[in-house]
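The structure that follows is given in the form of structure tokens.
The complex appears here minus one protein chain, its other protein chains still in place.
Each chain carries a letter (A, B, C and D) given by its place in the written order, and its residues are counted from 1.
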Amino acid sequence: MLDVRGLKKVYEGSGRRVEAVRDLTFAVGAGELVCLVGPSGCGKTTLLKCVGGLLAPTGGEVLLEGRKVSGPPPGMAFVFQEYGRSLFPWMRVGENVGLPLRQKGLSRARRGELVRDALGSVGLADAVRAYPWQLSGGMQQRVAIARALAYEPRVLLMDEPFAAVDAQTRADLEDLVRGLWRERGITILFVTHDIDEAVYLGERVIVLSASPTVVREQLKVDLPVERDQLHTRVDPRFAELRTHVYEQIQAAKKGVVAS
Amino acid sequence: MLDVRGLKKVYEGSGRRVEAVRDLTFAVGAGELVCLVGPSGCGKTTLLKCVGGLLAPTGGEVLLEGRKVSGPPPGMAFVFQEYGRSLFPWMRVGENVGLPLRQKGLSRARRGELVRDALGSVGLADAVRAYPWQLSGGMQQRVAIARALAYEPRVLLMDEPFAAVDAQTRADLEDLVRGLWRERGITILFVTHDIDEAVYLGERVIVLSASPTVVREQLKVDLPVERDQLHTRVDPRFAELRTHVYEQIQAAKKGVVAS
Amino acid sequence: GSSDGGGASDAGASSGGVTTVEVGLIPIVDVAPLYLGQEKGFFEKQGLKLRFTTAQGGAAIVPGVASGQFQFGFSNVTSLMIAQSNNVPVKAVANAIASTGVEGKDFSAITVGKDSPIRSPKDLEGKRVAINTLKNINETSVRASVRKAGGDPDKVEFVELAFDQMPAALDSGQIDAAQVVEPALATVKSQGGREIASNLVDVAPDLTVALYFTSTRYAQQNPEVVEKFRKATAESLAYADAHPDEARQIVTTYTKIPAAVLDKVTLPKWPAEPNRASIEALMKLGEDDGLFKSTPDLDKLLP
Amino acid sequence: MRRALLRLVFAVALPALLVTVWWVASAGSTDVYWPPLRTIVEAFPDVWTAERLRGDVLPSALRLAGGYALAAVVGVALGTAIGSYRRVRAVCEPVLEFLRAVPPPVLVPVIMLFAGIGDTMKVTVIAAGCVWPVLLNTVEGVRAVDPVMAETARSYGITGAARLRNLVLRSASPQIFAGLRQALSIGIILMVISEMFAASNGLGFTIVQFQRGFAIPDMWTGILVLGLLGFLLSVVFQWVERRVLGWYHGLRASARRSP
Partner (left out) sequence: MRRALLRLVFAVALPALLVTVWWVASAGSTDVYWPPLRTIVEAFPDVWTAERLRGDVLPSALRLAGGYALAAVVGVALGTAIGSYRRVRAVCEPVLEFLRAVPPPVLVPVIMLFAGIGDTMKVTVIAAGCVWPVLLNTVEGVRAVDPVMAETARSYGITGAARLRNLVLRSASPQIFAGLRQALSIGIILMVISEMFAASNGLGFTIVQFQRGFAIPDMWTGILVLGLLGFLLSVVFQWVERRVLGWYHGLRASARRSP
């Protein structure tokens, strides 16, 4: 589904040259939910933007269903960390969700249907006529997710979507994402720096090294598909996986080569 | 040290009447580190502001060392959740930390000493001349903590101070707070809605009910004083306590009376 | 034909034998004859229809005429001479006003407040005198008065102030003297102010003060229209001069001067032809004051 | 209801007080330029008859509307172009600063050459003054489009005119309105001034005529009319602004309330 091959990205400007991503290769199968973890500033956002066609890579390439990505592809949707700055505050929730669909050229009726459906999925059917800033942070992020869902993407890219919401809302949103993933069969690439979150959510966790970034480890999460906040998190296997990733990241920070 | 007796706070305005806190009674001993958890919107901030003398309670009273609190008392410092809006962006870090001391009328030399000392404690000795916005979120919150420390309070009130920083920074800051508490022997009242954080940090956890708020349960945390992110969090006792608090809060949300 | 349809927007166009011309004016007593002439049909008789646009000063009218916005304009003589000496293509076509030539009974005067010790223009040395435009006919004439009274005009401090501000400024002592024209002159007198000289009379007897003018290009291209305008204007001037009450009456239609004030106003003279000798005298004085870049060519300027 | 009444009382209190003071202070005045307010009020209905409103106030208002509308369109269009491209901005800024510094009244003779002395000239003078605040504020507003929102739009394929309409202009609208507000007061000033040069009707013309004609109470009524006109326009403006920028005020209020 999604192939990242030898991706390299160097920022140049004002005489400074930052090699954010050195050489990344990994693949995401159709319908997979993959979590990317890495220390802060290691280039996760950069990577995701290259995958989403928002940044042109310096080297390597990104393939979506075998075709090279050179601009935002229609089959892909992005959920940003900054919910407060990704929804348009001058549009009501319904308009926010519907705008990309209008751009796609869908009929009014079809748009209405998709918007209702997507907002229903995230449990915000009542909020169509509200403004984003009338909602709590968690609700806003759910609207952003609904917007992505209504777009009917095959691939969903999520960049630390829950970093700024409170702990309890975050738990709810995590369950929402897993639910939607299982229900709709979307391919999801999920970036986070919360290790617990990565292990709890993902079917697979890709651990990145510190900058300049390479893939440090890929880890299959062999927890049951049915997960819940209370029991999964106290599962001994969860603790093991969590500890493993934690150590990898600590090592990544210190720059120790993976064993 | 700190006595909250029958505290009640009702917001009135624009015809609306919100009973944020109904009847709260609890005490914090000298040198204790107490965590307050409760569902979102249950009135934690309201409670803390009443304790800090920033709001006048509608009923009941708050006693600090036996004396009634009626305005911000000199022996108390506040750390707000919104680090970005609590430091003054037009002052350098050093000036931010030093301003309350200047107000206290301390000599220049003494001020410099306290500022250096406090910034050293939070590991930001180098940042004196930086502006807050040149620092990362975690560093800003550390500056806010340093400002509180330099003020040499006997009681430190912290209102969800780490809600907006990323997961790894949060872990570091939690360890910082525990370290400072052990080192300086300050009394700390710490509000959070992250259950893991409450259990990890506190010596005692006070669980609040949903609004109108009363104390639902007080729970002694019998984990060893020496805690660390990796081992404490996978300790079975930690899991038990966490699960207990989680269930209490779920019940509190549903409004079930505590057993 | 007296149709006033059509040609309303394109000024200067003739329709049905009537030529509509735009005239730029200052809304003061001086231009009453044109309004009167229009009313009495003197212009219509010549196949002309006037459309008036009022401006606050000659400086706004000259560019309008030079660039063809107006076909005719009203301006004082000194301004026209200055314009011509700066190669602005203007040509006078008809007389507009002249001073009454009677000392103490002119429409313009140098005035002082009621308790002022100043008795003669000579006493203005070292004093602050308000005139409405510096480096123009009023400054020249006030200087002439001072000189004539034996004083040194270079010792007078001139400030620029609008006529309508002068009575109050005199009253409050912010200025020592003011050269005012009607209706400000009437106002000053009603406040107890005194005239100490008739500045225009001091330049020359029967001084021609202002003229109607056009651009040289328009004068070349439409000599017959200019001639008709000159004739009709001459007739209007004569009529106004002979019927001062009608002139007073018409002033109220285009200004906001209260009728009570208007009754006390001294009207100017409206002779049909300009007085070349007086203009030459004015030019000499202006040259002495350094108003002109080069000597104005009166032969070219005057009709 | 009671609150609305109270607000009305507050709003009316100071004007009422000032008018009373003026009335009493000027009651016995014999100064021509400072007539008793009583005289002014008595003169009012005689001066501002329906005919005069139609013959003088209406033309002025129309010129103001024309110049203002022209400035708004040109300012927003140019401002958007300049604000969108860094290069264009670098090239245009010095020239804009220079042109802006030349007061429109000084340019009147030049404008008269091109625009004549009729209404076109007046409209041009008004537009020449009003365009600057609109232009410069639009540039700032367009520059400040949130990069996260811009990337969101791009990732959903919202480009070109849709982007301009749904993102850029909406996002810049608070600044654009701030510019329009400033332009309004400048427009009124220039409306009066342009009528001082060459006019045969208009509010400014009439007031100057009253001045010249020593009809001082009438002049005072003119000043009052001017003030009322400005007040009225500002009320209308606020009403429009509140409708168009409802979202913005809501957003600000909610940002102030919570983190």
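Methods note: contacts are C-beta pairs under 8 Å (C-beta built on N, C-alpha and C of every residue); 3 or more make two chains touch, one makes a residue touch a chain.
Owing to the predicted nature of the structure, the values given are computational and were not obtained by experimental measurement.
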Options D:Thr120, D:Gln182 or D:Ser254, residue touching the unrepresented chain: D:Gln182
Option from C:Val31, C:Leu50 or C:Ala83 whose C-beta touches the chain left out: C:Ala83
Selected residue (touches chain absent from view) among B:Phe80, B:Phe162 or B:Phe190: B:Phe80
Listed residues C:Gln71, C:Gln165, C:Asn222 or C:Thr266, member touching the removed chain: C:Gln165
In subunit C, positions touching the absent partner: 57-59, 62-63, 66-67, 79, 82-83, 86-89, 130, 133-136, 157-162, 164-165, 168-169, 172, 174-175, 291, 293
Hidden partner chain, residues of subunit B it touches: 49, 52-54, 72, 74, 76-78, 80, 82, 85-86, 88-91, 99-100, 102-104, 131, 133-134, 147, 151
Footprint left on subunit D by the chain that the document does not show: 7, 10-15, 18, 31, 33-34, 87, 90-95, 97-107, 109-110, 113, 129, 132-133, 144, 146-148, 182, 185-186, 188-189, 192-193, 196, 204, 207, 211, 219, 222-223, 226-231, 233-235, 256, 259
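Methods note: only the chains that are shown with their structure count from here on.
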Separation of mean Cα positions, subunit C and subunit A [Å, integer]: 82
Interchain centroid distance [CA atoms averaged], subunit A/subunit D, Å: 48
Gap in Å, rounded to a whole number, between the CA centres of subunit D and subunit C: 37
For subunit B, residues contacting two or more additional chains: 163-164
